[in-house]
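Next up is a structure, given as structure tokens.
Selected chains from the complex are presented in situ; the others are not included.
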């Protein structure tokens, strides 16, 4: 039997600011520019979660996408939608909320909530032109 | 000669919060729900500005769209991009930053910066699903 990859897309809206509190104000302004703006800015984030597997013969599903949607909501979206990513989200505590760091943190939230080996890719669009993808730590071994 | 309507679309990213400071915390939470979230949230806003006129016979232009883009930048985008709409923007001072109030405020910023009678419509998408349009106070006479 053959592996099929299924993807579910969801949205959330959040405020954030790129800021490294271990560095000076000048370093932050120089490195992050307007993304360091003091009183925050925000985005309509688009999150795409891909799960891999062999379709179940009884259902034709790799995963029931309404269940996947619920898992994404419970473990990610309800914690970050209409929130401040620097201040309000326990699973982002101490993390600079760049798109790169967000996909790794979202992967970690989801990988334990899904059956082992199922999660394949997390892609996050900060804007329609800027995105990051993460395929998990298995790439590194 | 005939009127043609030309539209230029631009983007900006901002943080905001729906909050009426003349009302109680309870009223605000009840009326605005998660849009009242204390530490802000944000959006990728899409702004569409429409100008009406008769094309110039020498250029074929109602307005040079690179000039319109510059006017929108100077009078709107540079004031609100990567900013907090409640705290950072003089032309939004005292205004609850709902999409409805934003299109009226942006119209007022642009109408004085464009030749008289040129500005036709300001449309703002807060998300791809939610938008507001304003055609100016001439509708009201």
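Letters A and B name the chains as they come in the text, with residue numbers starting at 1 for each one.
As a convention for this text, a residue touches a chain if its C-beta (ideal position, glycine included) is under 8 Å from a C-beta of that chain, and two chains touch if they have at least 3 such contacts.
If you're wondering where the values come from, they're calculated on a predicted model, not measured in any experiment.
> For this file, in which 2 copies are placed, how many copies does the full complex count?
Copy number for the complete assembly, per this file: 6.
Basically, only the chains that are shown with their structure count from here on.
> Can you report the angle of the rotation that maps chain A onto chain B, using C-alpha atoms only, to the nearest 5 degrees?
180
> Please compute the C-alpha centroid of chain A, do the same for chain B, then give the distance between them in whole Å.
29
> Which part of chain A faces chain B closely enough to touch in the complex?
11, 13-16, 34-35, 37, 39-44, 81-84, 87-88, 127-128
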